[in-house]
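In this view, the complex is presented without one of its protein chains, the others remaining in place.
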Amino acid sequence: MTAVSAGQLLPWLLVAPLAWAVIAVLIESRRGALTIAVHAIGVLLHVALGVALYTSVARSGPAAHALGGWSAPLGIGLRADGLAVTLVLLTAVVSAACAVYVMTTERAAHDADAETPRYFWPLFWLLVTSLNGIWLAGDLFNLYVGLELLGLSAVGLVALGGSETALSSALRYLMAALLGSLAYLLGVALIYAAYGTLALPELAELIAREPLTQLAIALMTIGLCLKTALFPLHGWLPPAHGVALTPVSALLSALVVKGSFYILFRLWFDVAPEAVTPLAAQGLGVLGAGAVLWGGWQALREPKLKMLVAHSTVAQLGYLFLFFPLAVGTGVSAAALATQGMLLHLVAHAFAKSAMFLASGTLIAAAGRGGVADLAGIGRHMPMSLFAFGLAGVSLMGLPPSGGFNAKWLLLQSALASGQWFWLCVLLSGGLLTAGYVFRVFRESFVESKDSQFTPTPRGYDWVALTLAAMAIALGLASQAPLSTMTSGLRVMAGGT
Amino acid sequence: MRRRVARHAVAGVASVAVGIALWQAIGVRSIPTVSLPALVREAMPASGVSHDITAVLLNFRSYDTLLEIAVLLAAAVVALALRDTPRERMPASQPYLILDTFVWRITPLLVLVAAYLLWAGSTRPGGAFQAGSVLAGAAVLLRLSGLAVLSVDDRLASRVVVVFGLSVFLLVAAGTLLAGQPLLAYPPAWAGALILMIEAALTLSIAVVLFSLFDNAPQSRPAAAPAQRGEA
Partner (left out) sequence: MNADRLYAYVGVVLFAMAMYAFLTHTHLLRRLLAFNVMGGGTFLILVGLAQDGRGPDPVPQALVLTGIVVAVSATALAIILLRRWFALSRSTALPEDQS
């Protein structure tokens, strides 16, 4: 791999998953060993590409690739800085874990002659393609196409369940996604009219504070917040993430909602820092605080386990938005701390939440029903799944040692450094609410119950969930290396706003 | 009732606000300094086609088009996943002289129009999507008039055709990478031929996918009486 430069590697991260989507359509009617082998090769290749790109960029700096040989603004550029390649690697790892979970299900179903949902794999690979496309994009309109591919494949994955609730959730999700992308596209139209280019690096130099630009950024921000399910636009998320197949829920909560957030972050802090205002940032922060409190409260009251985890996603996404008031209009050190905290939270939440969804799915598969109360007595039978659930919970609550703890600690320090102590209250009460709903699940699980029956589940399920949860914890023990890669070269770290 | 009023009020305020803001902003914008049309004109000789929109779609911004075809595939895959099994067979219909004559006469004409649109794409408005839509329209017409059209189902042959266009596109993309070039950087001498090849493959797949989206849409009446001829 040493002979290949990062710039040459970039396009393979799009071509490979897209090729596997085509292959997946072609081998869809086959079941069993062949499917598993083919997709295992795809997953391994994808992880290898992700690792190679990450190490290359971490060692020798950002890379770029001019698609079609036409340099921007005429052509479309791909670019990979430390943040982009970290998210590529995160996508590779989390999607690989979800893929292994699905393969475990398929093997168990094959042995038992049972049906598994059809056409999962093509949509899975299209989803992975779109995520990589978004992380690496260097063009405003290309991001729109990437967002649509992400939205449609995610909606399709939700609908695969086929039940009435799956369909209504998918439809609600689709309506929100479509409205969000149109708002974004309208913003793109205004930006092109004002600056005559769509290339992000060029726009970053041109964009000035003027009414049309600010309107464009506002429209794009609203659209992206809707897609990221920021309170109070979050109504579509819990049903969609709660009803989807377990590995799909994990992908959606860990990665998909981060796609639109990532674009928002790039827009505010890389492309148009001149056009955004501290007032707007405070507004996003207030909504984020609303999400932390409301999502946590809803999770506390939720009777169904997967819905509880989905409400928790709404709350955890709120923390991402607390970053805005800490980074816009504050000093360099507060902004740098907030950026580190937010990015670490994004990665830690991806690991912890995918682990938590997978563990919950396993618990539900064992209990046969999806209520939190149905878990009574499961503590004796499924210690591994509960342990994974608990480890993920530690990171979500922000207890040391975990990625979640370090992230919240950094956000807290940033709040103090910028003199905005009121965000501390949100951080602390959010942590308490999280502790509340995680312990609620544990309390039910350890209730002694004689009459409950549990079906055994494949061992593979627990290993996958445990691995992801362990990564969320490990991120707390070794935050420094990924953080310095992620934040290298970001404008906000140098006090760009 | 209160919820309804609230919904209308919020929607009204939001739409009026967006409308007014856009209306005002359009009036005060500045004219950009970067001129993409000039860059397009400059690069046209190396693009392999003589129509500038086709050059943008399939050469300068071909990556957008690649992802766009992936979006279309996502919809087609969901349609295949959610299609009814077993499907209600269309009842064999009685001959319907005027309709049948009309459809049989117009179908070859539509195929011809599609072929022209595909070919025209390199020099004037036209191209794969336009040609594919006309073909899909012809297939829908045949289906609605109860005449035999193969359905796009789970058979391997159907799935091969659905992904054919994307496969050709991807093979070209991988080929450029393996040749040490940037993704989808065509050698100028071959650019015209490669673009036409990709467009031809895309036309076939787009036609089949659009028709499959129509054909595979779930029946809205489960277990209803068989559809009457002419009702569709």
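In this document, chain identifiers A and B correspond to the written order of the chains, with residue numbering beginning at 1 in each.
Everything that follows uses one rule, which is that a residue touches a chain if its C-beta (ideal position, glycine included) is under 8 Å from a C-beta of that chain, and two chains touch if they have at least 3 such contacts.
Model, not experiment: these values are computed from the prediction.
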Quiz item: Can you list the shown chains that the absent chain is in touch with?
Solution: A, B
Quiz item: From the list B:53, B:120, B:140 or B:171, which touches the chain that is not on show?
Solution: B:53
Practice problem: Decide which residue listed in A:27, A:47 or A:171 touches the omitted chain of the complex. | Solution: A:171
Practice problem: Among A:98, A:143 or A:159, single out the residue that touches the unshown chain. | Solution: A:159
Quiz item: For the chain left off this view, which of A:12, A:54, A:192 or A:294 is in contact with it?
Solution: A:192
Quiz prompt | Chain not shown, touching residues in chain A | solution = 141, 144-145, 148, 151-152, 155-156, 159, 162-164, 167-168, 170-172, 174-175, 178-179, 182, 185-186, 188-190, 192-193, 196
Quiz prompt | Where the missing chain touches chain B, by residue | solution = 7-8, 10-12, 14-16, 18-19, 22-23, 26, 29, 31-32, 35-37, 40, 52-53, 55-57, 61, 64-65, 68-69, 71-72, 74-75, 78-79, 82, 127, 129, 210, 213, 216-222
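The rule is simple: only the chains that are shown with their structure count from here on.
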Quiz item: Approximately how many whole Å separate the CA-defined centres of chain A and chain B?
Solution: 30
Quiz item: Which chain B residues qualify as touching chain A in the complex?
Solution: 18, 21-22, 24-26, 28-30, 32-36, 39-40, 43, 59-64, 66-68, 70-71, 73-75, 77-78, 80-82, 154, 156, 159-160, 162-163, 166-167, 170, 173-174, 177, 181-186
Quiz prompt | Partner chain B, residues of chain A touching it in the complex | solution = 8, 11-12, 14-15, 18-19, 21-22, 25-26, 28-29, 65-70, 73-76, 117-119, 122-123, 126, 129-130, 133, 141-142, 145-146, 148-149, 152-153, 155-156, 159-160, 162, 186, 190, 193-197, 202, 206, 210-212, 215, 219
